[in-house]
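If you scroll down you'll find the structure; I have some questions about it.
Taken from a larger complex, these chains appear in their original positions, while the remainder are omitted.
Chain lettering (A and B) follows the sequence in which the chains are written, and residue indices restart at 1 in each chain.
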Amino acid sequence: MKPDASPAREPIADRLARLGLTLPPPIQAPGGIRLPFPFVHVVGRRVFVSGHGPQAPDGTLAPQRGKLGRELDLVQGREAARLTALAVLGSLQRALGSLDAIGHWCRVFGMVASAPGFNRQPEVVNGFSELILEVFGDEVGTHARSAVGMAELPFDIPVEVEAELELRAPSPGR
Amino acid sequence: MKPDASPAREPIADRLARLGLTLPPPIQAPGGIRLPFPFVHVVGRRVFVSGHGPQAPDGTLAPQRGKLGRELDLVQGREAARLTALAVLGSLQRALGSLDAIGHWCRVFGMVASAPGFNRQPEVVNGFSELILEVFGDEVGTHARSAVGMAELPFDIPVEVEAELELRAPSPGR
């Protein structure tokens, strides 16, 4: 049980700038497919993040497609996971107004499109987890995690991540 | 952060009748396998829905089996996802007494048994999401969602959905 983060922590926007990280714009599903759900859904203090894949800086899906262990190697997979983290942060920023509203990361479910015999999913999903910890620090960014190998993912993306977070408790003084 | 639904909304049972939708009876696992868990598990205001597959109107598993992109096409997959939504609604109705007890859908995890090269999972799972939105409306039915491709599903069903919901807050006047 962790206390809520101190209000004096560095604003996440400053930390992103300091790390040279830019968040992509909202993704459009390829082929004009209707996605009848929000990328981020807030219920009370709980924040549910829909499955996200890696985006290019212009907001489209990143061009690297296929499976780890066949079309993509470990380095490319880690980069896809890192781009997925940036995509999730972009969605959270737009849905919450500010990434400083986040009190705790809770759960990260990391799915890696895997060719037969590829069993290094944790190293791929580290590309996601390490970015989150770098941006949010341990106190806010720590999360439970699974990293597993999928038969197929939508649009042949190599990585998809679903997550759950919790908003900061309202300050008693406000 | 969405307010709880207004008490004046149309009862879900009326909406189901108006839409001509009938909920199937509880499923029996094929082959008499013991399933040592409930279909719906309520903890406080949180509602955890176990993985459900598509059911026929008589309650048995729907006869369409196999993988999308091989035994089943997109139209059949969407219909399987729609039947899965009806199965989940049947379980929720029996567990909660009334579907009006639901305050918010939170999370839908849509799993599609996928042959190699099938990457249209979102269009399949839309059959689930669209039914939920039709029955509950946006205010209650909106949910975060993932749609992913599985190597295999139990009993060779084409679609399985796990979900989480939240009960309505108790009315202060009661």
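Going forward, a contact is a pair of C-beta atoms (placed from the backbone, for glycine too) under 8 Å apart; a residue touches a chain by one contact, two chains touch by 3 or more.
Worth saying up front: this structure is predicted, and the values here are computed from it rather than measured.
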Complete complex - number of sequence copies, 2 represented: 3
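Going forward, only the chains that are shown with their structure count from here on.
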Computed distance of Cα centres, chain B from chain A, in Å: 25
Interface residues, chain B side, partner chain A - complex: 1-2, 104, 106-109, 114, 116-123, 126, 129-130, 133, 142-151, 166
Touch list for chain A against partner chain B, complex: 29, 33-44, 46, 48-51, 109, 111, 150-156, 160, 162, 164
